[in-house]
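The other protein chains are all here in position, but one chain of the complex has been omitted.
For subunit A:
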Amino acid sequence: MLMEVKDLSLSIGKVALLDRVSFAVDRGQVLGLVGESGSGKSLTALALTGLVRRIGGRITGGSIVFDGQELSDLPEPAYRKLRGKRIAFITQNPMSALDALKTIGDQVDQVSRLHLGLSRKAARAHTVDILTRLRIPEAATVARAYPHQLSGGMKQRVVIAMALAADADLIIADEPTTALDVTVQAQIVMILSELVRKRNIGLILITHDMGVVAQICDKVCVLYAGRVAESGPVGQLFDAPRHPYSAALIGCIPREGMATGALKGIPGTVPSALNYGAECCRFASRCSRADALCHTTRPLPHAQGAAWVACHHPQGIAAQPEALDV
């Protein structure tokens, strides 16, 4: 495994925000981390890149193993050498992710000069090469431009270029398409999935867009209120979601030929981290299948087909009894 996260728990101050989150991603794989806002997706990304310390977060349990190396207690200087070089991070909003006072070229060069020790000249050639491969027209001119002179889609490609500048093995992309136009979203998604196949790298894609998940992910991990609700191969999740929350998320995707009014939302909202219960299913208050057990006992993840599901009353078992044998 390229990166394996096991029972990761994380707090900011006294508030526990992640509770025993586990998932894994290998080379050539795309793992989708999905869930509503407030489910802990972005926080997980910050935890994996060691940046969570910057916002006062603290890993309270579990492990993050990257290429055989334990990261959860890695000191900051060592983490810094890893960041940008082997683990690249693509932030949410390309509009504000770049330094407005520096040229595009300078900002991409920075990565290869820092991590590969390239000279100014070599770094620029490298940058122009990467920008060209990301199908940015007239890359040399773009390298001399400032961020405000580029469109949002262009800027996101520049951020992706930074992730490639030192040949990262793992890219963590936090909602890379949310701030972009729909047409541009598709391009960025295609670029990312192509990179994974061509360079044989791992990609952790954080998104709340189930459409994007269906398009490029191999595996999915559904987060709810700081816990994993369900994780498994993308095919099974879409065909036969076991956790009522996964099913509800999929019910939110508009489909061709859908009758008017058939599109379902999920009633209620994600509970605030201050009101997370320890001994209960955190989805219980919004779940149609919930009973007394759900409100008093924490559901532990157990195998359901090829997936892991944390639910007392998973659905779809009757429909696919053969899956139980696995």
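The rule we apply is simple: a residue touches a chain if its C-beta (ideal position, glycine included) is under 8 Å from a C-beta of that chain, and two chains touch if they have at least 3 such contacts; residues count from 1.
Following the convention adopted for this analysis, contacts and distances are computed from a predicted model.
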Listed names "CysO-cysteine peptidase", "ABC transporter permease", "Lipid II isoglutaminyl synthase (glutamine-hydrolyzing) subunit GatD" or "GDSL-like lipase/acylhydrolase family protein", matching UniProt entry of the absent chain: "ABC transporter permease"
Given A:Asn93, A:Gln187 or A:Ser285, the one touching the chain that is not displayed: A:Asn93
Residue of A:Gln69, A:Gln149, A:Asn200 or A:Thr269 in touch with the missing chain, whole complex considered: A:Gln149
Which residue of A:Lys41, A:His115, A:Arg242 or A:Arg282 touches the chain not shown here: A:His115
For subunit A, residues in touch with the removed chain: 49, 51, 54, 80-85, 88-89, 91-93, 96-102, 110-111, 114-115, 146, 148-149, 159, 162
